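Missing here: one protein chain of the complex. Every other protein chain is in place.
Chains here go by letter, A and B, matching the order in which they are written, and residues are numbered from 1 within each.
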Amino acid sequence: MDYDVIIIGGGVTGCCIARTLSRYDLKICLLEKEADIASGTTKGNSGVVHAGYAADRKYKKREFCIRGNKLFDQAYKELNFPFKRIGTLVVALEERQIKDLVYKRNYGTEDGVPGLEIIIDKNRIKQIEPQLTDKAIAVLHAPSGGIISPYEFTFALAENANMNGVEFFREHEVIGINKIVAGFEVKTKPRKFTSRIVINAAGLYSAEISRMAGADTFEIYPRRGEYILFDKNSIHLNKVLFPMPTRLSKGILVSPTIHGHVFIGPNADNILDIEDVSTTIRGLKEILSGGLKLVPNLPLNAAIRNFAGLRAVSNTMDFIIEATEMVGFVNAAGILSPGLTAIFAIAEEVVRILVEDLGEELKEKENYNSYRPKPEHLSDFTKMKLNQKIKENPAWGRIICRCETIPEAEIVNAIHSPVGATTVDGIKFRCRAGMGRCQGGFCKPRVMEILSRELNIPYKEVTKRGKGSHYLINNVLCIELTEDKKESKGVTEK
Amino acid sequence: MSESSKEDKMSEDKKVIRCTVCPTGCEITVENVDGEVKIRGFGCKRGEEYAKEEFSAPQRIITATMRVENGFLPIIPVRTENPIPKESVFDIIREISSIKVKAPIKVGDILIKNIHDLGINVIASRDMPIKT
Partner (left out) sequence: MKSLDVDIAVIGAGSAGLGAAIEAKKQGMDVLILERNDELGGITLQCIHNGFGLKIFKEEITGPEYIQRFIDEVKELKIPYKLDTMVIEITEDKEIYAVNKKEGLLKIKAKAIILAMGCREKTRGAINIPGFRPAGVYTAGQAQRFVNIEGYLPGKTYVILGSGDIGMIMARRLTWLGCEVKAVVEIKSYVSGLIRNQVQCLEDYNIPLILNHTITKIHGKDRVEGITISSVDQNWDQIVGSDEYIECDSILLSVGLLPENELTTKAGAELSTNGGPVVDNYLETTIDGIFACGNVLQVHDLVDNVSAEAKRAGENAAIYIKERSNKEQIKKDLIKIVPGINVGYVKPDYVNFSNLENLLHFHLRVKEPDRDVIIVIKEVNKIVYQRVRSFVIPSEMIEIRTKFKSEVISPNCRELKIEVLPVSLLEVIDEVE
């Protein structure tokens, strides 16, 4: 056997399971079909760590969420990802909705959600969140709710897992799983892998993977959510603002990001195409109107990006975390909201399944290191420190992204960190170059040049997010010239 | 779908020309009536001259880039020293694109002499120091 455990899927679920299992004496690898981890549902996520009062008691996701929320404090100390417990508000705009807030508070408190409080004093509401509409008549404040950068969190998990021996294979799409004696053979386009245990954390593709393994059948339906992001400094929010939830979702929220932008979204659109992350006129209008109900002063002319993400909704409407009849094949699927919050509890559950259902005797590694150092950011430096850093490494003195003030050194570090960036998007999501108001207008060619140099690939082979997403097609000659001669090895090749 | 840029499908003896001399954009009609060129619709003297030239022999300055060996940049912007006949635009571009020049280059240096025997040179639009 090549491995003890193969994890399929490099989203937050797969990476958190990888990191959790990396504590034990197991040989583990993670297979991801995209050019980078955190490329699927993890990327298009609201980035909210929920307090846990929201889901119905009949679902296991409620219990996992409340437990998961508590586990964030320790993880934050160990993994140094951007995270803040700023608190969330559910906003009632009508008298009849207050009853619902009371249920949420009472059940939530009973189930261990700390500090839940209903506030009806208008002055206090205004003080807590000055941007909130005057029409708010009551809010449910949950101080344990927080915001997080979901992809930076996932990178932190992956880095730490990798430091502890988990091997990551990106651009390794699983195309077949065969049961073999005492384990599985997992086929990917580039090569085959074998292992005793396979954990399916394939998100939107988890139903397909489960079927491939001949295990439980369940269905995954993509539910799309669209977002609009506003420029930094165009508006400031203290809290995550939720409307009263609908049957489909928690509704369109207005929230600050951990990096000081404000976003609105998501809507909830059940679609057919599992890869359709396109935004729509209708959807963008819908979230705008939803957002304006909570915050009438949205800076509509300061939008810098719209995007859409998908949730992987299972037919059970709940998490599917279980050992299957295909012994050794474990599902961690249907992880929709509040999956991000629940993630450490989900990983704990996978450990329990390994021990109790599969009879694994997990031994802790002697050299396990739970600490992942915080990536160095110019924005955290004092002036003196910056000066000193440039003296040590001049790359700190070349600012590549002007909007977010990101120097070359941070980009190079993002490339060479464990499970590092290989694409322009990889850089953007790891160190924010291209994330600001100009959306890479200035820095993209420079980021491409650094990727080309550090990864030793031709300039025009640099992609946005892997295969097929090239920015450049050819050297500038007449097209007929380049096509006739097919030389294109001119001096313009970097 | 409205296409406002359709080529005028008139005979070669008559043409409507949009004047580019100033932002007013007068529509000037130029007509060849038995060998005599008649122009109407212009707003000024410069417009009249422009229309006359556009009618009989439209010319354009060509700007392009040439590949550079050992330069600070891989390519250098160039232009034709004077306007060239509009119909030879693509031939000229093809020739400019196929030639490689060596740095250092100074602005105004002649990079291609008498291109296509038009009696016009292609000159450098900027300095191009050598790669350091």
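Operating definition for what follows: a residue touches a chain if its C-beta (ideal position, glycine included) is under 8 Å from a C-beta of that chain, and two chains touch if they have at least 3 such contacts.
Since the model is a prediction, treat every value here as computed from it, not as a measurement.
Engineer: One chain is left out of this view; which of B:Arg46, B:Lys86 or B:Lys102 touches it in the full complex?
Structural biologist: B:Lys86
Engineer: For subunit A, which positions touch the chain that isn't shown here?
Structural biologist: 228-229, 233, 275, 277-281, 283-284, 303-307, 383-384, 386-388, 390-391, 394-399, 402-403, 405, 407, 437-439, 441-442, 444-445, 459-460, 463-481, 492
Engineer: To test your reading of the contact rule: which positions on subunit B touch the chain that is missing from view?
Structural biologist: Contacting residues on subunit B, toward the hidden partner: 1-7, 18, 20, 23-25, 60-65, 67, 72-75, 77, 79, 86, 89-90, 93, 97, 107-108, 125-127.
Here is the rule we use: only the chains that are shown with their structure count from here on.
Engineer: Along subunit A, where are the residues that touch subunit B in the complex?
Structural biologist: That would be residues 476-478, 480-481, 490-492, 494 of subunit A.
Engineer: Name, in rising order, each residue of subunit B that touches subunit A in their complex.
Structural biologist: 65, 67-70, 74-75, 93-94, 97-98, 100
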